[in-house]
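All protein chains but one are shown at their positions in the complex.
Labels A, B and C are assigned to the chains in the order they are written; within every chain, residues are numbered from 1.
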Amino acid sequence: MDLTADPLAERLRRVLVSGLTPVADDDPEQLWPVLLDYEALAFEAPSSAGGYGLGVTTGVVVSRELGCRALPDLYTGTAMAVDAISSSGDPRGMAASLVGGKCPVVLAGMDALPTPRLTARPVAGGYELAGKVPVDSTVPAMAGCCFPVAADDSVLLVMLTPEALAPVVSTGPTGLPMVQLDGVTIGDDEIVGSLGTGVPLSDPDGILSRARIRQAAYLLGLAAGAQALAVGHASGRRQFGRPVIEFQSIGFTLARSAIDLRAVHLSIERAAWLADTGAPDPLAAVQALAFSAETAMTVIRAATQIHGAAGLTRTSAMHRYYLAARRHTTSWASPARLWCEAGARRLTTT
Amino acid sequence: MDLTADPLAERLRRVLVSGLTPVADDDPEQLWPVLLDYEALAFEAPSSAGGYGLGVTTGVVVSRELGCRALPDLYTGTAMAVDAISSSGDPRGMAASLVGGKCPVVLAGMDALPTPRLTARPVAGGYELAGKVPVDSTVPAMAGCCFPVAADDSVLLVMLTPEALAPVVSTGPTGLPMVQLDGVTIGDDEIVGSLGTGVPLSDPDGILSRARIRQAAYLLGLAAGAQALAVGHASGRRQFGRPVIEFQSIGFTLARSAIDLRAVHLSIERAAWLADTGAPDPLAAVQALAFSAETAMTVIRAATQIHGAAGLTRTSAMHRYYLAARRHTTSWASPARLWCEAGARRLTTT
Amino acid sequence: MDFGRTERDEKLRTLVADALVDPRVRDALAAVLADPRPEPDVRALYRELGRHRLLASHWPVEYGGLGASHTEAATVITELVAAGVPDMQQVLSVQIVGAFLLAAGSDEQKQRFLPAMAAGERFATVLYTEPGVGSDLASIEATAERDGEDFLLSGVKVYGLKSRMSDLALCAVRTGTGTSRYDGITLFLIDLTADGVTRSNLPTMADEQFDRVELDRVRVGPGAIVGAEGDGWPLLVQCLALERTGLDYSLRARRWYETALAGLDPDETDSALLAGVGRCGAHVDAASLMTSAVLSRMDRQVTDEVMAAMAKYITSETAQQVAVWATEVHGFGYGLRSLSPDDAAVLEAGYREAAGVTLAAGTSQIMLEIVSGSIAAAGSSQEAWPWT
Partner (left out) sequence: MDFGRTERDEKLRTLVADALVDPRVRDALAAVLADPRPEPDVRALYRELGRHRLLASHWPVEYGGLGASHTEAATVITELVAAGVPDMQQVLSVQIVGAFLLAAGSDEQKQRFLPAMAAGERFATVLYTEPGVGSDLASIEATAERDGEDFLLSGVKVYGLKSRMSDLALCAVRTGTGTSRYDGITLFLIDLTADGVTRSNLPTMADEQFDRVELDRVRVGPGAIVGAEGDGWPLLVQCLALERTGLDYSLRARRWYETALAGLDPDETDSALLAGVGRCGAHVDAASLMTSAVLSRMDRQVTDEVMAAMAKYITSETAQQVAVWATEVHGFGYGLRSLSPDDAAVLEAGYREAAGVTLAAGTSQIMLEIVSGSIAAAGSSQEAWPWT
């Protein structure tokens, strides 16, 4: 066992940082070319898709770094699509085209797993879909979308191109874009993978587990970014005659956050290592995600509180983390539901 | 609405304090006569049982004060037995005999509600019992015992006298006394009340709700007693040149405990007031108990931590609260299970 | 303790119910609810409620109230909020500045301002903090320059609310220096339309926007001082206690909780979810009770800074917790269960507002400082049960 930092991952991270630093907040149109220029999609993509096959461990670096800056997550969805397509052989070269920059892919409807709200009924030449699902409001118009559907007793992953998506997107009640799929028919080509059957899902190809690890890394990044802002604020700000970080109520809160962040980080690295050195361990993956999501909300709330009123204003970077926390800690189901799955997996594997 | 302190309750409390102060720790044999001398059992007992009928609000005072000193809880069980017996008319004067000092009654098996682990099968002239149940190790040999049994579709409350109990008590695996009831037959007289049917239990006579309010008060007392010890310790103890209470990590912890204790106290008072001015509100009662149990464990753990190593020794009063917390936060089911019941009651009543 | 409703409570509830069916109130409320802006203008609605003496029902009749008790007035506000009336400007104008004037204003100030405030004809807000000051109000730097009998006030005040819709502001400035940083602070009631006052917006993530108010040699007369010159600090401390009943936060906690429940199935059997429903509900109920306990003391003329800090702490922390819990329960975009679009919008705005509730009117840290300070002062001499 050697849990010191991995030099390759650190090198990739530094390269990526140099690309991401100038990217404006919340501008996916500016972000996507940077991810392509720095080959971020290629780190973990298999060689059959034009990638370097460095494993989900390097995908973790990408997701985390996007989270750190509260940038839109154009990676987790695209990587999941590439992963799913590649694991079914990819006769049409779709994975390579995604890695090459065809379009980013975002995810939707993962929060209802293991029971998708979308259903797919077999019809001649494909499936007819039913249901609707909200997507992240920060995703760009040029993105494709991947979502799970219930078909018979298994859960399949569907991918729609930006072109197919455009006519079925509207604005939902809380301002989020809503994908309305009632009556939409898709061909077999749009089915890009399977998440398996049962409760919890069997995840035969490890697609779900690897995606959860990336999502966990994105959340870890969000929390770490918020923590960095809070440390900066608390070090610079003086109240009652001293830097506020010297008050135990602030300093200890930051210390607890730092400890939890490190614990989450190790949990994610372990899940990624297991996925890269054998089949993914679904328990390790789901608990890394639950732990990361729960910690992200706690750390980001604490960081917001430490910022005081200034952090609530739209001129402070802090508010972006607070708003992102809500989207990203729930987009893969709440921590409570994920903990439940982890518990069920634990009891059956112990 | 007037949520300032009730002078009658405060007067009763002060009277009781004068009686309880000299009672040695953990000595139920010394405690019982004091409770009788100060008529603690009579405060809330109905006049038919020789009591003053002052309501469960005054029972709360007694339970809480016993908890505060981490004295054995000889009240909650006895009062529940008196309550149950009285609400079924008490043709044989058993309630009056209990209020008069026949014997304290302790409770057992409440942690498995709404599904008792003990069952009662009707036989000629009564019931045959099956199952076993642990009881609190601090109860005296002279105590009777009340426990719930499943009979057909309803849950009945059984009371055994000290004499009936003696032959069926042994020592369980973790050192607690165990009441072994397989094959024991009881007459109808031993059935002292009904907790009703269903999940959550219907509690037709309010016996369960009132008992939960007393138990909540005992737990509140335990927590408040531990808090008082911690405040005393943190005020007196100096480290790094000042009283440790001046460190925010200690001072804020005590402040949070104080706030939670007050919130729990008001929740209990409200549940008691509802019970005394109409039928008990089962939601108010169960949430008061869950809140009190959860808070007690948190407050007592924090108080133990504040005491440092000295609090772990058997010469410090602190350790008695820590050990009592385990017994009393679980004897009426864990907070998690009680919260669940509260949630179910909330959704059906909203 | 008495948790029941008094006859007067019932009478006041009837008054509220009657007012809400008064066509003028009904129309004004409908206009506010239909207003698509994140921060609708409530002044017309408040004037209608003022006509019914419901804006400041606990004020003496001579000042436009009904002479109700504090607990009874809370019933009125609770009912109004339940009907959809936004409470923020009432909180600022009546519960904060009005309470301050009642406690510390001169007779002339009371007679001049209170009836208009109770009528919803004039609105007041507070200008306390400044950039870089935060909760440490003793470090304010706004100044008052003497000019004959008058003062010329200068400085920048931030993070206030509703200045753009208010006429008056209670403003803390430094008129002198003393042996301690708590000396030399003076409170002025200033006219927000006066020359030298520039009001602008500090956009926040919540629907309520912060104000930035710049004072550039704003002339005020000696009659604008509340209390005595240089004596602002103790007044401020006392009046912050008066405003920290937690009523506004406990109403938010309850509204968000009940909204979240509206999207749940009563036959729900997921015990993790039910446990959350049970726990949050108990906390919401307890937070309301903490507020009622503070109001009960105020009804007996007791201002208890520590109990107020406890109530502010628990109500705001509970409200924030409920808003976060609702995101978990209802999932991404509040779309996981059967929540109506209106309810989803309430929770969505609630989450954005929730970040601020543990900061406004004194941060949670300040509240804990007050409570722990009182515990330290009481120390080991206390009985086991000192805070009942």
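By our rule, a residue touches a chain if its C-beta (ideal position, glycine included) is under 8 Å from a C-beta of that chain, and two chains touch if they have at least 3 such contacts.
Since the structure is predicted, the reported quantities are computational estimates derived from the model, not experimental observations.
Shown chains touched by the hidden one, complex as a whole: A, B, C. Considering the whole complex, the residue from C:6, C:143, C:238 or C:271 that touches the absent chain is C:271. When you scan B:49, B:261, B:297 or B:347 for touch with the missing chain, the hit is B:297. Of the listed residues A:218, A:291 or A:322, the one in contact with the hidden chain in the full complex is A:291. Interface residues of chain A with the unshown chain, by the touch rule above, are 1-6, 64, 68, 224-225, 227-228, 231-236, 243, 245-246, 248, 251-252, 254-256, 258-267, 269-270, 273-274, 277, 284, 286-288, 290-291, 294, 336, 338-348, 350. Considering the complete assembly, chain B touches the hidden chain via residues 111-112, 133-134, 172-176, 237, 239-240, 247, 249-250, 297, 301, 304-305, 308-315, 319, 322-323, 326-327, 329-331, 333-337, 339-340.
The missing chain lies against chain C, touching residues 270-275.
In this section, only the chains that are shown with their structure count from here on.
Chain contacts here are complete: no pair of chains fails to touch. Inter-chain spacing, taken between the CA centroids of chain A and chain B, is 48 Å.
The multi-chain contact residues of chain B, meaning those touching 2 or more other chains, are 248, 252. For chain C, the set of residues touching two or more other chains reads 273, 276, 365, 368.
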